[in-house]
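Heads up: the structure comes next, in structure tokens.
Shown here: the complex without one of its protein chains, the others still in place.
Moving on, here comes chain A:
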Amino acid sequence: MIRKNDDEQKSIPTSKVERSTQFVKTGFKIGGNYVKHYSKKLFNSNISRDELNEDNAADIYSSLSKLKGSALKVAQMLSMDKNILPKAYVNQFSQSQYNAPPLSGPLIVQTFRKLHGKTPEKIFDKFDLRSSNAASIGQVHQAELDGKKLAVKIQYPGVGDSISSDLKLVKPFAFRLIGMSEKELDVYMKEVEERLLEETDYELEVRRSVEISKACAHLENIVFPTYYPELSSKRTITMDWIEGLHLKEYLETNPSQEERNVIGQALWDFYNFQQHELRAVHADPHPGNFIITHDGKLGIIDFGCIKELPDDFYYPFFSLTSEGFFNDKPKTLQAFRELEMIHEKDSPAEVEFYYDMYRQMIGLFAKPYSSDRFDFSGTEFFEHIYNYGEMIAKMPEFKQARGVKHFIYINRTNFGLYNILHELKATVRTDTYVPQVNLEI
């Protein structure tokens, strides 16, 4: 055992050095971009920071995409937080959801031999060695067995091992982008690390996929692939191939308002049923995880990231979203305290300040719940969220992170959902699955 640790310690730094150089390079490039920006500004004072942000985002993205694995995952997570990151970053990061350099054919054959004891051509009737899609920590291949078209997801080797060291590198870097200090974010990074490590466990993913797709089977206009545990392993997952288009491609076909509403409603029901009935939610609402089938249904193809909502988070948080709750200030403060958004040692003035700010935030979050129907097409609501995020990012009071760790994934999930619904320009009925808190308070 002692020897083993020794060897591990010897081998990790090499890759770490390699990875850090990536970031150092990016650092230089960004420095260069600032120089470029200010020298241009000398001649033309009208140049906006948007261009600068865009240059930076492109460089950051290109270095992140070289890192693959968990760093790519972090890029994806950042790309979800449109409300936190400037728009230019978002566009570049969104690309990472689609492209990553592929594994070689022989390595895939090797992976199968190791995990299944046979080459893919012996397991399936047909197996396409060229991958058809990147899946953030792996890639997807098309296969065929007994006349059925299958999707086979294969994980990059060594992803699990490198997550922790990757995150350590990404941490100071990523949070410089958001402008928070890294120390206070340790609790949150821990949470992220836990979720990411879960994501590398494909056996767990298959179990959860089967469970959740069963529990959600009754929801309308949603299709789940069938999973094949006997053809899956800790680094491979076999499921049905779902024919259809990714969100972006789907929107390019100019679907009608009714069609978009159907998809939007399906999304809304899927997420809110999980949050409020199952208390465990598919916490990765990035567009690459959805397929819109040719008969206009929503296909859900990735259950890597599941966030469970414990009672001590669920009740205080969602009671805040219920109608008229804010009229009762003591109760609201009580909930904020339970969620650690207001701390014991805050001065009365601080309590007032945070009380006010968080009321605004929750108010925005809960807006879709406030009526039985919500139109996500309007930009006004999103400008509000965006401006609120920008404002908060500039406030020194928010340099120190607040709130329990569960917020990261719940915010990401819900604001991610709102963003997709906005892109769909859908109007949905929001009273289908509502927070269940009335009895509890």
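Basically, a contact is a pair of C-beta atoms (placed from the backbone, for glycine too) under 8 Å apart; a residue touches a chain by one contact, two chains touch by 3 or more; residues count from 1.
Convention: contacts and distances are computed from a predicted model.
S.K.: Could you tell me which of "ABC transporter permease", "AcrR family transcriptional regulator", "Nitrate reductase-like protein NarX" or "Cation/acetate symporter" is the UniProt name of the chain missing from the displayed complex?
M.R.: Matching "ABC transporter permease", "AcrR family transcriptional regulator", "Nitrate reductase-like protein NarX" or "Cation/acetate symporter" to the record, the invisible chain is "AcrR family transcriptional regulator".
S.K.: Decide which residue listed in A:Thr119, A:Gln142, A:Ser377 or A:Thr432 touches the omitted chain of the complex.
M.R.: Residue touching the chain left out of view: A:Thr119.
S.K.: Residue by residue, what part of chain A touches the chain that was omitted?
M.R.: Interface residues of chain A facing the absent chain: 3-4, 7-8, 11, 103-107, 109-111, 113-114, 119, 121, 129, 157-158, 161.
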